[in-house]
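Of the protein chains in this complex, one is absent; all others appear in place.
This part shows chain A:
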Amino acid sequence: MKPFEYARAASPAEAVRGFAPGTMYLGGGTNLVDLMKLGVAEPERLLDVSRLPLDAIEQTDGDRVRVGATVRNTDLAAHPVIRSRYPMLARAVLAGASGQVRNVATVGGNLLQRTRCTYFQDVSRPCNKRRPGSGCPAIEGDHAGLAVLGASDACVATHPSDMAVALAALGADVHVTGPGGDRIIPMPGLHRLPGDEPERDTVLEPGDLITAVELPPPPPGASHYRKVRERSSFAFALVSVAAVLDVRDGAVAGCRIALGGVAHVPWRAERAEQALIGGPATGEAFLQAAETELEQAGPLPRNAYKVPLARNLIVATLEELAP
């Protein structure tokens, strides 16, 4: 590991002021320390933000819930308000990583964790995300776990977070403070498609600090998070879905669908949502909606299985939610 300095920030403002080129914020470190060991991340200075006083979960005006950026994943999933009003979010968090990792991982760090693409993690290989312009060996090589939606010729990586998928379905607001001031980024707008700049995972600028995630009132209807993986626990998603379905008099009054494991972003399935709203809540309608969404898929030879998997998962989850 390359030598680096370590410092701790006492307030968000101090963290932003203390940010300079070569600095990286440190949350729980469960992703960043790992990437530093691998030589993928080489900060000159770590600014530890994990002890910032941003660890509260509180109701705010308009029946919203504000989750501080340093709230640990375990505490988010165990919180009574999250369990009762945002069960999809609790389930998504619980579906990720292990008890040990969730105890340490922060909400901010979870959103900004990097892809698990094996070439990205191996500094002896080219990778456009790690070294822009060096190429993408995944396209010809091992892309079995990678993206089928919104990928580019430069990068087919996926974003690995489960929590972000639920936040995308909820339309949560990400609160950011940085050298350019404060702003609010509605999910799924935090993450970006790779395009020809795969080195940028998100729309954040250098020095931007996530301070909180604000949940809007839970959308009406039943919700669920389902994750398909190679083993039943402690593995990243091959495909996951966060879904909310509100059926009134047999017709779909409201619907939210977000997919994980299929794109560089938590993928909000807007085409499927649009296709369903106002129509019948039947298996046939769910299948058509899923197919409408997945028409835009561009799978590679070894990840083509994800398209029918995503389709079936959408249909099964919506069927479970339909009354």
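Keep in mind that, in the parts below, a contact is a pair of C-beta atoms (placed from the backbone, for glycine too) under 8 Å apart; a residue touches a chain by one contact, two chains touch by 3 or more; residues count from 1.
Operating definition for what follows: contacts and distances are computed from a predicted model.
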- [ ] Pick, from "Sarcosine oxidase subunit alpha", "2-hydroxyglutaryl-CoA dehydratase", "Putative ABC transport system permease protein" or "Xanthine dehydrogenase YagT iron-sulfur-binding subunit", the protein name that UniProt gives for the chain of this complex that is not shown.
- [x] "Xanthine dehydrogenase YagT iron-sulfur-binding subunit"
TODO: Touching the absent chain in the whole complex: find that residue among A:Met24, A:Val101 or A:Val203.
DONE: A:Val101
Task: Touch with the omitted chain, as defined above, among A:Ala9, A:Leu26, A:Ala157 or A:Ala290 - done: A:Leu26
Task: Identified contact with the non-displayed chain, of A:Glu14, A:Asp34, A:Glu199 or A:Glu291 - done: A:Asp34
- [ ] Give the residue, chosen from A:Met1, A:Ala56 or A:Val123, that touches the chain omitted from the document.
- [x] A:Met1
Task: Residues from chain A at the interface with the omitted partner, ascending - done: 1, 3-6, 26, 29-30, 33-34, 37, 46, 48, 50, 74, 77-78, 83-84, 87, 90-91, 94-95, 97-101, 103-104, 233-234
